[in-house]
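Every protein chain except one is present and positioned as in the full complex.
When the chains are written out, they are named A, B and C in that same order, and each has its own residue count from 1.
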Amino acid sequence: MVAFLSLREAVAELIHDGDTVAMEGFTHLIPFAAGHEVIRQGKRDLTLVRMTPDLIYDQMIGMGCARKLVFSWGGNPGVGSLHRLRDAVERGWPVPLALEEHSHAAMANAYAAGASGLPCAIFRGYQGTDLTQVNPNIRFIECPFTGERLAAVPAIRPDVAVIHAQRADRQGNVLIEGIVGVQKEAVLAARRSLVTVEEIVDDLRVPSPNAVVLPHWTITAIAEVPGGAWPSYAHGYYTRDNAFYTAWDGIARDRDTFLAWMREHVLDAPHRPAVARPVGA
Amino acid sequence: MVAFLSLREAVAELIHDGDTVAMEGFTHLIPFAAGHEVIRQGKRDLTLVRMTPDLIYDQMIGMGCARKLVFSWGGNPGVGSLHRLRDAVERGWPVPLALEEHSHAAMANAYAAGASGLPCAIFRGYQGTDLTQVNPNIRFIECPFTGERLAAVPAIRPDVAVIHAQRADRQGNVLIEGIVGVQKEAVLAARRSLVTVEEIVDDLRVPSPNAVVLPHWTITAIAEVPGGAWPSYAHGYYTRDNAFYTAWDGIARDRDTFLAWMREHVLDAPHRPAVARPVGA
Amino acid sequence: MEYSATEMMTVAAARALKDDDVCFVGIGLPSAACNLARLTHAPNLTLIYESGTIGARPDVLPLSIGDGELCATALTTVSVPEMFRYWLQGGRISVGFLGGAQVDRFGNINSTVIGPYDRPKVRLPGAGGATEIATQCEQIFIIMRHSPRAFVPRVDFITSLGHGTGGDDRRRHGVGTLGPTLVVTDLCVMRPDPETKELTVVSLHEGVTREQVIEQTGWPVRFAAELERTPPPTATELDALRELQARTARAHARPEARDGGR
Partner (left out) sequence: MEYSATEMMTVAAARALKDDDVCFVGIGLPSAACNLARLTHAPNLTLIYESGTIGARPDVLPLSIGDGELCATALTTVSVPEMFRYWLQGGRISVGFLGGAQVDRFGNINSTVIGPYDRPKVRLPGAGGATEIATQCEQIFIIMRHSPRAFVPRVDFITSLGHGTGGDDRRRHGVGTLGPTLVVTDLCVMRPDPETKELTVVSLHEGVTREQVIEQTGWPVRFAAELERTPPPTATELDALRELQARTARAHARPEARDGGR
């Protein structure tokens, strides 16, 4: 039965030190507020899984929550590097970060395999790339009909999936609309799931019979967190704060500036999503 | 470039004797009018692929269009047997019919593999069933990570996919809504594709950014055929003619009654979809 | 209140479903039982049809697995590949509800052929979703009319694995789910013996004798030591079922109007 909890309660109950956590949202609907709560609660030794680590994992890595990152593209989209991710990888600050590195195709297939209850995914990929030299979780099988060599990766089965969505109804059914990324797959692949939503409503207002809807019995907990995807966006609610993404480059480049920003906007600001604040730096 | 053709032209140009043809639509949006045109044009030696052969393949098989059927459930849903299919299998009338028989899970995965450009699909299935004894296209592989034995089937890659959809816009983009079955996969898996639609419109009226839409550059030909899914149905246009499905049992049970019905409603009724006619028998 | 054996069977099957079950529904008898459960004691029961409809709440019973009524009343409708990959194989279904032409003493089901595969006496519809429903749902309920032709010592063709050759044979096929835990017929309720997995009569419907069951079963059927009597249908159950069947008959007989849009 889905539980309607506060964000603080939900993160405390669902996410434990050492867990494998997938916080998904492909550019859109990134669960930033939930990431900030993970930081405030001082979670440690997480294995973070995410196709595009983005600012949310830059912040969590910079605050020392993670010991391993499974990913396929780790940048600030259209801006440049994730400086906290690089600092952790290149200089072990604040703690060393192990990497398991894939391509998007591999991660997307691995999530789909996780949602499908399969142990692995097969796809045509990874030919001629050096990624096969540095990631032992990339293997190959032969098609039993054609003999073609196909890539295989293990399914992603996180302990917890965390996503942000537009809205839930009072039964706990959730609607996701727009760029839907791998969120449905992440929730279905995970043992537990937390969905933060812009609003909880009487009528889910599903636009079509084929809309992306997660039934309540696939979700562990829902927390209403308006603005919970800022500085990413929620289609139909608010747009992406591209200016903040650009500003983050300056904030995150330096350890002290970063820590000051995190203190002011996350650590000392419990429970209030950062959305209402002016762009920092 | 998608071609807007009459149904007669489209079937003549796209479907050739000996082709492998997948006419899909899972209970909903079954392309009956296109099937009738195939019968009228006297196509022969087709390998027919379809998860649920339904009345459409019962008619085509009964009229001698097919030499092989790849399928997973061959009945008149909720009514009983497909008598023409059984007559072809059990007594070779009007021509013998070879069967390649799967489960739904296998066919659905095989279509998805075809759409994905893969040579095969893997899934967890077929354990302990005798289907593995009668279908050499069911094989097994080992997961390279866990050693688990997983079923494998070849991808479905038809020469032609034929589907019926609600509407197309004048560029040839197609909207499918409701029970969407494996139609998108069938079109993407096929070398050529024919989409019959209820109407061609200026504005596709897409209900959501995540609606099921086939871009025009994935389709070979579009034919406007209002009522083209009757006696199945088109969500938003007309409902399923369950009474006709029930009546079909009596029509198809006997070779002569069947031939008489086909003559009156299909062979001698070129180009007019049967939708407007009263239920036969 | 008088009732038919089919009504008793449908009611007994419906009762086995719990309010929080997620049920993969076959067409025909399973669909009637599942919807009866939803209309009586299990209003939150989630019904999933292999056509892709999740959380369907049909007002009338569908004739096919994909009637418009299912999609129109569902929470959401997904593609068929997604249904079999994310929902069934993904391990999300608690109960798979199946029928078939033959079931054997170990709960294996045949819906493919009577007689040899290459020269069938009767060509049946085939597997559909049943092969993987049988192995991927947490447990399987079977509903079938009792007859010696249907309840056979060994099915002619295993379409859907039950308990195989009995005992832990199911495990030997690499299948971790429970398999058939319940068979409801028009005469009785059967469950697999905990050890041998042979289907055993645990409850006789009102007015049914052991002899009748023995006569209608193709193997020397066993009875539980503490054989129960199935409680007869209540008035509430019968009313709900009959209203559902009446609505359904009216809906399917009607040559339906095309609702235009053109």
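The rule is simple: a residue touches a chain if its C-beta (ideal position, glycine included) is under 8 Å from a C-beta of that chain, and two chains touch if they have at least 3 such contacts.
Every value quoted in this text rests on a predicted model; they were computed, and no experiment measured them.
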Among the chains you can see, which ones touch the chain that has been omitted? A, B
For the chain not shown, which residue from A:112, A:252 or A:266 touches it across the whole complex? A:112
Would you indicate which residue among A:35, A:64, A:117 or A:181 is in contact with the undisplayed chain? A:181
With the missing chain put back, which residues of subunit A would touch it? List them for me. 26-28, 51-52, 71-75, 77-79, 81-82, 85-86, 89-90, 101-105, 108-109, 111-112, 123-131, 133-134, 148-149, 178-182, 184-185, 198-199, 212, 226-227, 233, 235-246, 275, 278-279
Just checking the interface: what residues of subunit B touch the absent partner chain? 1, 112, 115-118, 173, 184-185, 188, 206, 209-213, 215, 217-218
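FYI, only the chains that are shown with their structure count from here on.
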Arrangement of touching chains [line / ring / star / complete / other]: complete
Go ahead and note the Å separation of the Cα centroids belonging to subunit A and subunit B. 39
Distance in whole angstrom between the CA centres of subunit B and subunit C is 27
Residues touching two or more other chains, restricted to subunit C: which are they? 71-72, 77-78, 85, 89, 136
Among the residues of subunit B, which ones contact at least 2 other chains? 123-124, 148, 178, 180, 212, 235
